[in-house]
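Below is one structure, written out as C-alpha cells; comments come after it.
Note that one protein chain of the assembly has been removed; the remaining protein chains are unaltered in position.
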Amino acid sequence: MNTIGNIFRLTTFGESHGTAIGGVIDGCPAGITLDFNAIQQDLDRRKPGQSKLTTARKEDDKVEFLSGIFEGKTTGTPIGFIIKNKDQKSKDYSEIKDTFRPSHADFTYEKKYGIRDYRGGGRSSARETANWIVAGAIAKQIINFIKIDAYTSSVGNIYCLKPYQDLDFTKIESNIVRCPDAIYATKMIDLITKTKKEGDTLGGTITCVVKNVPIGLGEPVFNKLQANLAHAMLSINAVKGFEYGAGFCSTTMKGSEHNDIFNEDGTTQTNLSGGIQGGISNGMDIYFRVAFKPVATILKPQATITKDGKKTILKPKGRHDTCVVPRAVPIVEALAAMVLVDFWLLKD
Amino acid sequence: MNTIGNIFRLTTFGESHGTAIGGVIDGCPAGITLDFNAIQQDLDRRKPGQSKLTTARKEDDKVEFLSGIFEGKTTGTPIGFIIKNKDQKSKDYSEIKDTFRPSHADFTYEKKYGIRDYRGGGRSSARETANWIVAGAIAKQIINFIKIDAYTSSVGNIYCLKPYQDLDFTKIESNIVRCPDAIYATKMIDLITKTKKEGDTLGGTITCVVKNVPIGLGEPVFNKLQANLAHAMLSINAVKGFEYGAGFCSTTMKGSEHNDIFNEDGTTQTNLSGGIQGGISNGMDIYFRVAFKPVATILKPQATITKDGKKTILKPKGRHDTCVVPRAVPIVEALAAMVLVDFWLLKD
Amino acid sequence: MNTIGNIFRLTTFGESHGTAIGGVIDGCPAGITLDFNAIQQDLDRRKPGQSKLTTARKEDDKVEFLSGIFEGKTTGTPIGFIIKNKDQKSKDYSEIKDTFRPSHADFTYEKKYGIRDYRGGGRSSARETANWIVAGAIAKQIINFIKIDAYTSSVGNIYCLKPYQDLDFTKIESNIVRCPDAIYATKMIDLITKTKKEGDTLGGTITCVVKNVPIGLGEPVFNKLQANLAHAMLSINAVKGFEYGAGFCSTTMKGSEHNDIFNEDGTTQTNLSGGIQGGISNGMDIYFRVAFKPVATILKPQATITKDGKKTILKPKGRHDTCVVPRAVPIVEALAAMVLVDFWLLKD
Partner (left out) sequence: MNTIGNIFRLTTFGESHGTAIGGVIDGCPAGITLDFNAIQQDLDRRKPGQSKLTTARKEDDKVEFLSGIFEGKTTGTPIGFIIKNKDQKSKDYSEIKDTFRPSHADFTYEKKYGIRDYRGGGRSSARETANWIVAGAIAKQIINFIKIDAYTSSVGNIYCLKPYQDLDFTKIESNIVRCPDAIYATKMIDLITKTKKEGDTLGGTITCVVKNVPIGLGEPVFNKLQANLAHAMLSINAVKGFEYGAGFCSTTMKGSEHNDIFNEDGTTQTNLSGGIQGGISNGMDIYFRVAFKPVATILKPQATITKDGKKTILKPKGRHDTCVVPRAVPIVEALAAMVLVDFWLLKD
C-alpha cells in the first residue's frame, strides 16, 4: 500500500524531521547510463529555499544512491537511495505536539495510528515528494523519447489564458513561478508576493503536456492510463482535482463538437480527448490539469483544538511556502514519468 | 492489471456482445446475508432501456451468482458471477469492423492488440460497468452504516446550482435524470430530449456524497483515499475529470478562507477539505464531482478512416444514449462503495 | 489473495457442489489461436471417472469460454470461463454438515469463516484444480517452445527408480497411473488396486521436467523461479513437499560433488542445480519433485468430532480416489506452465 507502480515500482519511507527519507526503485531496466546531474537538477527545482517565493527552509536534497547502479549504469536490481534531512532545527515542537493544525493531517494521523511524529508534519510532509523526484528523474531517462513538460497554469485567480500549443516550454524555467508566459508569470509572482505579505497563502493549477507517447500504453479497464495518472496526481499532498483532455469543460460540449475526427494517418484533427481513448494512449499529446488547494499553514492566528479537544489559538510560526505550485511542477512531471514508464515497461 | 481493490477485489471479464460478462469478488467477509433485491435494483438503475432517455437496447441484466454464497450468506470464499448478454442482435457489423469510430477505443485497441472484438465495442463497452454494480451493491451491504448518494449535478450547461446540503437525496430516484431537484431535473430532461432529436449527445457531471465515514480510512502516501477514488472514477468510460472537496474552486481561495476550523469534538465548521486530510478520512462528509464527456456515438454522419487509413463516412446507426450521466449515477456509487469497503476491511 | 501470477494471472471461484466453478485469466497475449481440443484433453486427464483407479464421480468438465476470445483467437482482454458442476447429487449431507472429517479442511474453514459450504468440501475441494488446468493449458500454448512433462514417480513405496533422462515421456499417457516406465507402472497400479480393496488410500510423488526454458526467467530475490514454483505446487490440495534439482539429496553432498561445471557454451556438464541459479533459469532442464500425502477420505470408519465437540464415528461413504497422484500429473504441469509463462511475459 506504500508503493506506486506495477513494473517500475517506487516504495518510499521517511519523515520530515527524521534522519533521512528515501526509497527503493524496482523494475528499472538494466544498462541505463544514468545522468546524475539531471536527477539533481529536478531535485533542485523542487527543493525549498530555491527562490524568494519559497520557504526559507534549507535542504541540500542531495540524493545518495546505495545500490542498483554499477559503474554509472543501472544493473536491473533495486535502486535504493536516501536523502538526508539536513535542516532538523531543534525547534520547540511543544505547541504542535498537542495541537491539531487546521486542514493538516495531524488529526487524522492521530486518530488512525494513535501516535504521530509531529515534527514538521512527519510522514504527511511534502518532503516525501523529493523521493518521487528521484524516481521520476530516472523514469524520464528510461523513456527519454517521451517529452514531459509541466508548468504553472494558474496561481489563485491569475490564469495563463493561452492554450498550451501557443506556449514555449523552453521558457518554463526562465522565471521563478514556472509559467512559460512572461506576462502571466509576472502577475503570478506579484500575487504571491502580495499574499505573502498578508500572511496568507494561495493555490493554483499545473498543466502537464506529454508528447511523443507511443500508441498503446494503458490498460482497457482497471488501469486505464488516465486512471493511473489521476491516482498519481491525487497522491500529491495539496491536490484536489484532476482533469485530462477537455476535462470538466467537455461536460458542456456536444458529441459533435467534442469528437476528434481522424486524419488518414491515424492522428486526429482535434485532440479534445487528450491523447487517450478507452484507457489507452493514441499517440496524440496527453495533457492534463491538476488543482492545488492553498497552503494550509498560514501566518495568521487560527482557532483550533488540542488533542484533548480543548479550544486553543495556533500562533503563526515557521518558514512556509505561500504557494507550492511552482515547486510542484517537477513533482507533477516526475509522477507522470513514473506512470508512463510503468506502462511502457509493461507493454514492452 | 484487470483487478480493482486490495482486500475487497473485483476481477472482471466480458465483451458487450459475447456470451456473458461477469467477475470474481474476492475478500468479501463471511456471514453477510445478501439482499439480492438490492443488488438487482442497482443493476436496474444502470441498465439500458429503463426510460425514454436511455438507449432502447434491451438487457435483462440479471446477475447469476455461481459461488461464494451458501444458503443466502457469503462464505468468505470468492463470489463468482455472470450476467448473460441477451440482446446480441446478429447485426451487420461489417462497417464498424473495418472502421474506426471517432473518439471511441476502436483505434487504440486495434493498435495495441492487433485484434479486437468490434461487436458493440467489445471490452471497451460500458456494459462492463454492470459488473461493477454487482460488486458495488455487495460492498454497500458490507458497509451499510456508510451512506453513499450520487446524483446528476449537471447535464450540458444545465447545472443543479444548490449545494448538496440543500438537496433531498430521497428524491434522486423520483425522476429519470436522477437530479434530486425537480426544477433542474426537468430542465435537464428537456435538454436531453431536445439534443436527442438533433442526433447529438451530451455530457454532464455527477456529484457523490458519502456520509458516516469512519475516521481513519485511507493510506498516508500512495493509496490516499482520494487517490483511489480518483482512480476508480477515471476508470469509468466517459469520465474526464475528478475533484473532491472544494476541488478546482479551491485553487482560487486563500488559505485563510479554505482551512476548515475544528469544533471541540473534532468535526470541522466548514468542510472544504471534503472529508479527507492527508489521504485519510476525518469523519466529515466525503464529496466529490465527476465529469463525463458527451457520448461519442452520435446520430449524425461523421468523417472517419478505415483500418487501412482510407477516408470514409460513418453513417449514424443503432440505439444509443444521448447522455449517459443518469445511468452512470449507480456506477459512481458502486465504485465509491468498493473503494470505501476496501479501506474499511484493510483497517479492520 | 485469490489470484496466482503477476502478468499472466488466474483468479478463480467455485465450490465443489455449487452451480459452476470458473475463473478469469488476465494477461494472456492477443492473437494466440487457441487449440481448444488440447485444453479439453488436459481437463480429461484430470477429470474424475477417467479410469478404474479414480473416483466414480462423473463430471464432464467441459469448459465454456465467455470472453477474451474472438473468432478463435485471444484478444488480449480477460478470458472468463466456467465449468458447470454436473454431478451434484442431492445427497444427504447431514452427517458431514456437522462433523469434521479428519485431515480435511472442515475444521479450519468453520473456525476461520464461521460458515462453510460443506457439500463435497466446498471451496476446499480439489475440483478447483480444473480451473488451473484451463489456465495452464492456455499457458502451454503461449510458451509452446517450452516442453513440460510431469509423471508419477512414486506411489506409496513403489518408486520409479530410473532417472528422468532414461525415461520416454511419450509413454506417460500409455498407462492409467501416468508413469512412463511400464514395469513400475504395473506395480503402482497393483498397489493402488490392492489398497482400494482395503478401503485405504495412498500418496506418492510427481516429477516434473521442463525443457527448452529460455535463460533469464525468474527474479533475483523475492520471486525466484523456484520460489514461485514451490508456491504453486504447495497450492495443490494434498501437497506436502517440494524439491528441485538435487533437492533434499543435495544436503548430503559436498560442494565439489554438487557444483555444476560449465561447458564452453554455457551449458553445464551436470545439472544438479535443476536449471536455476540465483533464482533465474540457466537454460538447462528444470526438474522438481512434488510430494502428495495419502488421500484423507478413507473407506474405513474413523473416530472424529462434531461441530459441538462431541465424539462421533465417521462412516465411510461416497466415491473417492484411492490415490490422486495420477490425476494430479496434469495439475502439476498446468501450474508449472502458469509460473513459466508469467516470467516469460515479464521478461518479454
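Letters A, B and C mark the chains as written, and numbering starts fresh at 1 in each.
Note that in this section a residue touches a chain if its C-beta (ideal position, glycine included) is under 8 Å from a C-beta of that chain, and two chains touch if they have at least 3 such contacts.
The shown structure was predicted, so the numbers you read here are calculated from the model rather than taken from an experiment.
**Student:** Touch as defined at the start, partner being the missing chain; which of C:62, C:240 or C:317 qualifies?
**Tutor:** Going through C:62, C:240 or C:317 one by one, C:240 is the residue touching the chain not shown.
**Student:** Which one, C:74, C:141 or C:201, makes contact with the chain that was left out?
**Tutor:** C:201
**Student:** Any idea which of C:42, C:149 or C:219 touches the chain not displayed?
**Tutor:** With C:42, C:149 or C:219 as choices, the missing chain is touched by C:219.
**Student:** For review purposes, identify every residue of chain A that touches the missing chain, sorted by number.
**Tutor:** Residues of chain A in contact with the hidden chain: 1-3, 9, 11-15, 18-24, 26-27, 30-31, 64-68, 70, 73, 75-80, 82, 112-117, 122-123.
**Student:** If the hidden chain were put back, which residues of chain C would touch it?
**Tutor:** Its contact residues with the unshown chain are 1-4, 6, 12, 100, 102-105, 107-109, 111-112, 123-124, 128, 154, 156-157, 195, 200-205, 215-216, 218-224, 226-235, 237, 239-248, 250-266, 268, 272-274, 276-282, 291-298, 300, 302-305, 309-311, 346-347.
To be clear about the criterion, only the chains that are shown with their structure count from here on.
**Student:** So, what's the distance in Å between the C-alpha centres of chain B and chain A?
**Tutor:** It comes to 27 Å between the two C-alpha centres.
**Student:** Using mean C-alpha positions as chain centres, tell me how far chain A is from chain C in Å, no decimals.
**Tutor:** Taking the mean C-alpha position of each chain, the two centres sit 47 Å apart.
**Student:** Name the residues of chain A that each touch 2 or more other chains.
**Tutor:** Counting only residues that touch two or more other chains, chain A contributes 220, 346.
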